[in-house]
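With one protein chain held back, the other chains of the complex are shown just where they sit.
So, subunit A:
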Amino acid sequence: MATSVRATSDGGPPPSGTAPRPPGRRGAPASSSGWRSRLYRLDTKASPYAYIAPFFLCFAAFGLFPLIYTGWLSLNEVQLGGHAKWVGFDNYTSLWDNEFFWKALRNTFTLGVISTVPQLLMALGLAHLLNYRLRARGFFRVAILAPYATSIAAASLVFVQLFNPDYGMINQLLGHVGVDHVQWASSKWPAQIAISTIVTWRWTGYNALIYLAAMQAVSADLYEAAALDGASRWRQFISVTIPSIRPTIFFTIIVSTIGATQLFGEPLIYGGGVGVTGGTDHQYQTLSLYMYDKGWQVGELGQASAVAWVMLLILLLIGAVQLLVIRSNRRKLGG
């Protein structure tokens, strides 16, 4: 079977016995087998490229070209609907001198940390629990994924109510344990915690399921061997589970980092009327919001493009660091 197929894909005539098709079934002249084999060869050679072409065309038009064009715009002074004027690195130097840019950079970093680190740790714990033999396991899995079905906008609007400093349920609950009147909107850290709560709520279940899938692929022998050596369940979790699903952990860290760098909708809607500036004092304005502010409120597309490219550089930097960490980790494990 395999050899005869190899022969066909080399362009030779199809082996007799399987080759003859009912003549005229597709209207192709049965006599011109040379023509047909040429067409066949073209088909096998070209069709893979035809199948992947839609993706690459779409990416070239709506991904690569705008990406490069944004870089070019960042070196120009250009207003919405206006013409570009070359200014070199002026947009970047004016960002460097702008306190709100640095604020946005710091906010993006702190919001990123407090929304991804607890999220991934909780997801890891939940996945471990879901990996036990449980009653109603299917229900638990669907239930913790349910927040994933809500949108950024809807979730943010609901959490704004829950976090309202004057009448929100969360301050009422905190009041019972003696914490009075946290300013979830106007002071910096409470506002950032509230926003990262929205992110964490929406994504923890999703990441837990990804961890769970990885945990279920870990070989049972490893656990048996560990149990024979007298390792406790906690020890097994640390020494068997975590190392075995390390690639998946890296995957989720990278994906969440990318997501955190572009945080936009949650702070925008959380802030309501002052969302674009990230609160009255820019206390939770992210880079993404800052870019929108510059581009669509102020109308300086060149400066907005510079912000976008700063984001790209940051992502590349983070990616490089993560790659280094992954590589050194691999070396430590010996392979």
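Note that a contact is a pair of C-beta atoms (placed from the backbone, for glycine too) under 8 Å apart; a residue touches a chain by one contact, two chains touch by 3 or more; residues count from 1.
One rule holds in what follows: contacts and distances are computed from a predicted model.
Enquirer: UniProt protein name for the omitted subunit, picking from "Carbohydrate ABC transporter permease", "Formate hydrogenlyase", "Cation acetate symporter" or "Thioredoxin domain-containing protein"?
Expert: Choosing among "Carbohydrate ABC transporter permease", "Formate hydrogenlyase", "Cation acetate symporter" or "Thioredoxin domain-containing protein", the correct UniProt name is "Carbohydrate ABC transporter permease".
Enquirer: Identify the residue among A:Lys85, A:Arg137 or A:Arg330 that touches the chain left out of the display.
Expert: The single option touching the absent chain is A:Arg137.
Enquirer: Per the definition of touch given earlier, which of A:Ser94, A:Thr150 or A:Ser239 contacts the omitted chain?
Expert: A:Thr150
Enquirer: Which parts of subunit A face the unshown chain closely enough to count as touching?
Expert: Within subunit A, the residues touching the omitted chain are 1-2, 4-5, 8-9, 14-15, 18-19, 21, 40, 43-45, 47-49, 51-52, 54-56, 58-59, 62-63, 65-67, 69-70, 73, 80-81, 122, 125-126, 129-134, 137-162, 164, 166-169, 172, 201, 205-206, 209-210, 212-221, 223-224, 233, 247-248, 251, 254, 258, 261-262, 264-265, 268-269, 272-273, 275, 287-288, 291-292, 295-296, 301, 304-305, 307-309, 311-312, 315, 319.
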